[in-house]
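Apart from one protein chain that is not included, each protein chain of the complex appears where it belongs.
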Amino acid sequence: MRRQIPFKAILFLPVALVVGIALMLVVSQKSVKAAPPSGGGVTGIVKLDGTPPHQKPIDMSKEPSCAAIHKDHPATTENVVVGSDGGLANVVVYISEGWSGGDVTPSSQPVFDQKGCQYQPHVLGVVVNEHFKVTNSDQTSHNIHPMPKPGGPNHEWNKSQPPGSPPIDAVWPAEEVAIHVKCNIHPWMSGYHVVVKTPYGVSDDKGSFKIENLPPGNYTLTAWQETYGTQTQKVTVAAGKPATATFTFKAK
Amino acid sequence: MHDTSSHAVAHHGPPASFIRKHIFSLDHKVIGKQYFGLAFVAVLVGIFLSWLMRLHLGWTNLAIPGLHLLSSNGAPGNLMTPEYYLQLMTMHATIMVFFVLTTAPFAAFGNYFLPIQVGAEDMPFPRFNMMSFWITFLGFIALMSSFFVGDGPTLGGWTQYAPLSAIGQAAGPGEGTGVVLWAISITLFCIGQLLGSLNFITTTLDMRTRGMSLMRMPLSVWAWFITSVMGLTAFAVLMPACILLILDHVAGTSFFVPSNLVINDQLLPHSGGSTLLWQHLFWFFGHPEVYIAIVPGMGIVSHVLITSMRRPLLSHRVMIYSMGALAVLSYMVYGHHMFVSGMNPVSSIAFSFPTLIITIPATIIVLLWLGSLYGSRLRINTASLFALGFISMFISGGVSGFFLAQPSIDILLHGTYFVVGHFHMVMGVAAMFGIFAGTFFWFPKMFGRMMNETLGRIHFWLTFVGTYTIFMPFHYIGLAGNIRRYQAFTPDYMQQFIPVHKFITVAALLTGAAQLIFVYNLIHSRFWGKPAPDNPWEATSLEWSTPSTPPPWNNFGDKMPVVYHDPYQYGVEGSTGDYVMQNSPERIETVRDEA
Amino acid sequence: MAKLFAVTIIVIAILSAIPIVRHTWWTSQDISTHGAPIDEQMSETMAESGILFLASQILLAVFIWKFSRPRPGEKIKSFPGGAMGLVIAAFLLVGTEVLALGAFGAKAWASIYFTPPGANAMPLQVQAGQFAFYFRYPGPDGKFGPLHPDLISEANQNIFGLDTEHDPDSKDDIVTAEMAIPVNREIHLLMHSKDVGHAFFVPELRVHQDFVPGLDLSMHFTATKVGRYEIVCTQLCGLGHYNMRAYLSVFSQEDFDSWLKKQATFQ
Partner (left out) sequence: MATTIHEPPRIEKIGDSSRARSNSGNGGWRPLVPDAGDPRLVQEYAPPPASTGIWVAVAGISMTFAALTSALVVRKGGAPDWRHFTLPSILYLNTLMLLASSVTLEIGRRRVAVFMGGLRSTAASPARWLYVTLALGFLFVAGQYVAWRQLSSQGLYLATNPSSSFFYVFTAAHALHLLGGLGGLGRVIYKLDHLVLRRSTLDATARYWHFMDVLWIYLLLLLWMKL
């Protein structure tokens, strides 16, 4: 029949569509494997000298489910988080010189959680090619938008995560200190990814940090804080004897 | 070769090869069918997208099985993300407005029947006509391909307001490559329709057969002619606007992007552009565009209805003048889309009056249909049911225009579901009813087979009741302040609308499913339908006087028709019954215009 | 079939009209001083177009019912008055209707948009951005400090881009995420957008205006009823459009003063 051909052509379109979609779904994934290093480490503390800047409270009334979480402890900005003893939290201390141990093995898959319309942790340290999970514990959609330097090896991405959807598996292919992360839906949400090639530690509420599994040697440590920038310090790690380091940032 | 050797017909001989016959055909009938096929594919995609959107609006946290197959970023864990909803919405609107409501009633039926109805052998520029379709097709491909680029199609709505659409990825997912593809697609579409309009206008002016005076052209021809004049002016404005948008997006110019925009805490490099400029350019096209979608429907419905009523309209001329008035006024009213957009408030009033006045020709058109129905001998079939349904829909959608024409009421209704209900009824569903009426009416001529009448009626009933069930509630919740283009209803006062949305979703799914009856009917009848006689509806216009059904490649064989009568000579005492065909030389007592 | 169709049209028309007549869903209660003419215009238009809607649908149905089964041999009849009659009817009926609507509507519109704000109007600035509204009160000095778009940092909650170190006028400015206004006091709202187009819509307040990037617009209004309302965005502004909203609290003057004082401590 001479008229059958156009009809078949119509049928072909959805088939082509389906095939096209299937092709789009082929996702390649890399895995990280390296030999476990051993040895000592560096412990230390990060302090803030001076009066910490005022952290403005965040009014989340437009997102009631988040506002409810912060009912008793109002959420504030987290540019400078200072603990009781002047310890400075959310500082990433990493080895900027002297590391010769090759690729670092991640101990467990880090999680970058969104809870109460804030990022937990506020600063996430990861090593290059380390897979980390982005999860959403809120009752609202979030939008994760890390903004690496344009033109660099790390590419900006921007994905939404409705409540209840599976974690996003992400990875940074190159070193970068630091990548600002924002949520497009909630403008106040702000966090950082610090991507390093070497062992690192992130300071806790008291300002103390710990870098483990360092072979003996001379190292240069760099501490990065989102408001105050970086400081460096040289340390020597002897066999079986962890080194200590103290960083002090000056409040402006 | 001689000075006067120019000839209006026979620009091409019968097609020889398969490709020339079915793919790169110069035959206006094949091109019309290609447009019909394009619109058919597009409408299926559009309905599918609306299903996904409706499911999400009814049950926001519902995981739609398999959705992640369409877009892994847009639907992680089968849950629709906010941007994916808006992307689906934008694509639904763009596909429906451009590739369905413009292509089907105007480009598809117009291409097929305009030359036949004026007694021409073909369009005067068949190569342009072929290009017109294939450029439009490329535009459709460009639009669909945006589903497969990095961050998916654009989410900016079919209006693509700058600067959201012009600043690129910075504005969020769905504002990257998708916008460029959208703008390319619309630019191509404009070029395609400009070429089409060129052919339509020239055919109507120059290619009429002997005796086919302007006033003897059927109303469908008049509607297509008026539409193509509108298209020529409207698409010629949208095209450069889209190109400027692409430049802003890609080349860093600042036509539409003002200074000092801060996104993600970063100052954008643009400066000095005017965001209202885009709105003016867009709506100067955008408002005539809705008439481009509906006027062919009016022509088709008049044509079908007159045949079913067995009498001409009370006045052929008044109908033509009213459609012409709609076209002229449509350029003066576009500002009513921008009442609260920061335009000078004086111009709001200036735009309000023509908008209100445009209801007068629209009312005259409706009254002409109603008045002509009086005392007619109405034959009920699927085509006439859809034509009557069109009138009902057009009335329902039209009265809400009184509200939206007034800037003071627009304060309450701008950007609400009231607007969504209004345009879905008046230009969406009504135009679709026009397409359905045209399909049932002309299918026998296009494919040589009758469509199944029983299935047609079942489809009509489900669609008629279903569309009212979907779109009437839109008006109610719009009145109460439900904002459109929301993927979920977070404001406290909108919680009360969620049950209504659930109801609408169920209605929309059922009505959408009812369209499968039409799909089945179309495909089944295409191959296995009853063979059609040459003039199944006992109609008078020239398309029913072709020597074969479907018509031969040159429409009328070796003998061009000569026209002796006004187009709709029904209710007369002719030798064949109560009608006399336009090209029948017999003497009759003619029906006269009553204006 | 035709009779069933006629009945269906009438049933649909009546069912469609019921929620409107019963006000099942209706515009929210007006709390503004300027809203009355809008509401009046709304009910006028509703009545007139409702009558048109019902009349024409019923006419359509009746004609379908009556003329779909002609007796054999019956001649076609013409509508009394013919096309000219219909045209005249359309011009007289709809023409006068739309002119009246247009004239009264223009008056309502003019009463809102063509009047300048009073001298005592309280200035208040609103900035729209993806995807939240933020508000700024001038503080005790009554002056807004200048804006520096390059200083905007949402992470530091410097939403407006104020330079409190160098601009003395900015020091006492109060920035909030909720809007609060005193009742029965005219507000002069200064609007600008930080990024793309947005809109400011408070249904109860009968206030609706787009933010146009690159343009500073202003509106003025007076709220007459204490309560908590919502401001929503009606202009598609990106993926978080649905979530762009803020609360509007209308307080008594005392409550407003203490609210503002409390907000000042958060700066």
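Per-chain residue numbering starts at 1, and chain names A, B and C are given in the order in which the chains are listed.
Just so we're on the same page, contacts are C-beta pairs under 8 Å (C-beta built on N, C-alpha and C of every residue); 3 or more make two chains touch, one makes a residue touch a chain.
Since the model is a prediction, treat every value here as computed from it, not as a measurement.
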Checklist line | Left-out chain, listing which of the shown chains it touches | finding: B
Item checked: Absent-chain contact - pick from B:L205, B:V346 or B:L516 -> B:L205
Item checked: Touch criterion as defined above, residue of B:M239, B:I306 or B:A539 at the omitted chain -> B:M239
Check: So that we can see where the missing chain sits, which residues of chain B does it touch?
Finding: 1-10, 121, 124-125, 194, 197-198, 201-203, 205-214, 216, 232-233, 236-237, 239-241, 243-244, 247, 251-255, 259, 271-274, 276-277, 280-281, 284, 554, 558-566, 585-592
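To be clear about the criterion, only the chains that are shown with their structure count from here on.
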Check: Looking at which chains touch which, would you call it a line, ring, star, complete or other?
Finding: complete
Notebook entry, point to check: Measuring centre to centre, with centres taken as mean CA positions, what chain is farthest from chain A?
Noted result: B
Margin query: Centroid of chain A to centroid of chain B, CA atoms only: how many Å?
Written below: 50
Check: Just how far, in Å, is the C-alpha centre of chain C from the one of chain A?
Finding: 43
Notebook entry, point to check: Where the centres are mean C-alpha positions, what is the separation of chain B from chain C, in Å?
Noted result: 29
Next item on the list: For chain C, write out the residues touching at least two other chains, lowest number first.
Entry: 129-130, 154-155, 238-240, 243, 245
Next item on the list: List, in ascending order, every residue of chain B touching at least 2 other chains.
Entry: 81-83, 172-173, 265, 488
Note to self: Can you tell me which positions in chain C touch chain B when the two form their complex?
What the structure shows: 1-2, 5, 8-9, 12, 16, 19-20, 24-28, 37-38, 41-42, 45-46, 48-50, 52-53, 56-57, 59-60, 63-64, 67-68, 70, 74-79, 82-84, 86-87, 89-91, 93-95, 98-99, 101-102, 105-106, 108-110, 112-114, 129-130, 149-150, 152-155, 161, 194-197, 199, 201, 203, 206-215, 217, 230, 232-243, 245
Next item on the list: Can you check the complex and tell me which residues of chain A touch chain C?
Entry: 56-63, 77, 79, 140-141, 143, 160, 180, 182, 184-188, 190
Check: Contact residues on chain B for chain A in the complex?
Finding: 18, 22, 33, 37, 40-41, 61, 63, 69-70, 72-73, 76-77, 79-84, 148, 151, 169, 172-173, 264-265, 447, 488, 523, 526-527
